[in-house]
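Got a structure for you, written out below as structure tokens; questions coming shortly.
Removed: one protein chain of the complex. Kept in place: all other protein chains.
Moving on to chain A:
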């Protein structure tokens, strides 16, 4: 990361990711930010440790009498995995962190953008339906339509930077917005801004035209 990350994931998001209870689209934002941020990687390890302790101190449920035998039989059918060779990696210059590349099927060049007006483009990523993940391409100096949220919206900056009513968000920063926030993110001059955004409820646009466009946006 060229600059220090200022805006991190909340404890609630890290805990939900660790517990495995967040919608897939949120998991994608968390996994992507953690890929870029050592601080949150360390915090996540801590929440996983909490999960480990919860299992360790859990009550027990009786296993069937032959469960160990069955498991050992399954093991001998499929022998231990060898150390796997690391998958071929894009070296150094990728814009998208690996979790996103796995959804896109490549880096930024592989994204199938669709125009959504005002120069802004987006690409919906295929995740489970309880929340939506999309990549946003906001040309330098352009704005995302002014909107509010019914639920939670997470926005992770992957390239460039944007500003809204609350602060400036640069590469690696994640904004966690809830229903209290009406905002209009504007990409900074200079570099075009690419973000990953996830929402667990449709956005509420405050202007007429984006409202008409909403069926196309599928957000």
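Heads up, the rule we're going with is that a contact is a pair of C-beta atoms (placed from the backbone, for glycine too) under 8 Å apart; a residue touches a chain by one contact, two chains touch by 3 or more; residues count from 1.
What we mean here is this: contacts and distances are computed from a predicted model.
J.: For the chain omitted from this view, which of "Transketolase, C-terminal subunit", "RNA polymerase subunit sigma", "2-oxoisovalerate dehydrogenase subunit beta" or "Protein-methionine-sulfoxide reductase heme-binding subunit MsrQ" is its UniProt protein name?
T.: Missing chain, UniProt protein name: "RNA polymerase subunit sigma".
J.: Touching the left-out chain: which of A:4, A:39, A:167 or A:191?
T.: Residue touching the absent chain, from the options given: A:39.
J.: Can you list where chain A touches the absent chain?
T.: 10-13, 15-16, 18-22, 24, 26-28, 30-32, 34-35, 38-39, 41-64, 67-68, 70-72, 74-75, 78-81, 83, 86, 97-99, 102-103, 127-128, 152, 178, 200
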